[in-house]
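Please find one structure pasted underneath; my questions will follow.
A single protein chain has been removed from this complex, and every other one stays in its place.
After this line comes chain A, so read on.
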Amino acid sequence: MTAEAEPEAGPAGAGGLSRRRRRQVSLGGQYGLFAAVVVLVAAFADWGKLRVNFANWDVAKSLFPDIITIGLRNTAVYTAVGFGIGLAGGLVVALMRLSSVPPYRWFATVYIEVFRGLPLLLIFIFVGVGVPLAFPGTNVPGGAAGQAGLALGLAATAYLAETIRAGIEAVPRGQMEAARSLGMSYPTAMRSIVIPQAFRIVIPPLTNQLVLLCKDSSLVLFLGITLEQRELTKFGRDLAGDEGNTTPIIVAGICYLLITIPLSLLARRLEARQREAR
């Protein structure tokens, strides 16, 4: 089975250890090492300082309710706007990518490659600095939510386009043929037969994209935003600075997990349900 299982070693080989025995030794060693690391870390940590610095109850209490009503709320809003733009844009780009019209395909390919290849931070800076410079006097509508949503949406469009395209291609060809043979035009067949099935297929990956987008919304702190527009990361960072304490960062982290863990669980459940339905 393993590389050691050479023929000349025989059943209870040269080392005198059977395969089961060797496995036991290896596992035991791993557990022992793990326990030693945990004990060492616990012994050397200064628990008192850690508690004051990372889990300071008074600091934590002072964060509420603003961390929810401003931080969590803005994170949710930026993510939702970005995801909405990404979903609509992604569907359009995916359909262009699958189009029989070559220029559409070229545009879609270039768009996807460009926006997948750029760091999201660069896109944020571009939206925050580049757009006002390039079009003086214009502002992205919707203020910070519009800007953050646009930056997230531009990137999400590229990722979601690839996901949606894969979903459309995963719908069996016979579905399109059956729809067309009933007299549906190509757009009608796409809209009422293929796309609904494609979305069902890609709901789990879409949910994962939503989780990624939620975390990426933290980049909004490079846009230059007002106090009221702060999302979780900026909020946590500002207050950690003010208080000279790490607790706000921890609380902000917990708030992210409040969004992302349920979403991941949802994605997993949807995936399981889909597997059942087949």
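One rule holds in what follows: contacts are C-beta pairs under 8 Å (C-beta built on N, C-alpha and C of every residue); 3 or more make two chains touch, one makes a residue touch a chain; residues count from 1.
The definition used in the following text is that contacts and distances are computed from a predicted model.
UniProt records the chain missing from this view under the protein name "ABC-type polar-amino-acid transporter", selected from "Fe-S cluster assembly protein SufD", "Urea transport system permease protein", "ABC-type polar-amino-acid transporter" or "NADH-quinone oxidoreductase subunit L".
Here the missing chain is touched by one residue of A:R73, A:R105 or A:R200, and it is A:R200.
The chain that is not drawn here is touched, among residues A:S18, A:T69 or A:T188, by A:T188. Considering the whole complex, the residue from A:N53, A:T109, A:Q175 or A:T246 that touches the absent chain is A:Q175. Contacts to the hidden chain, counted on chain A, fall at residues 172, 174-175, 177-185, 188, 192-193, 196-197, 200, 277-278.
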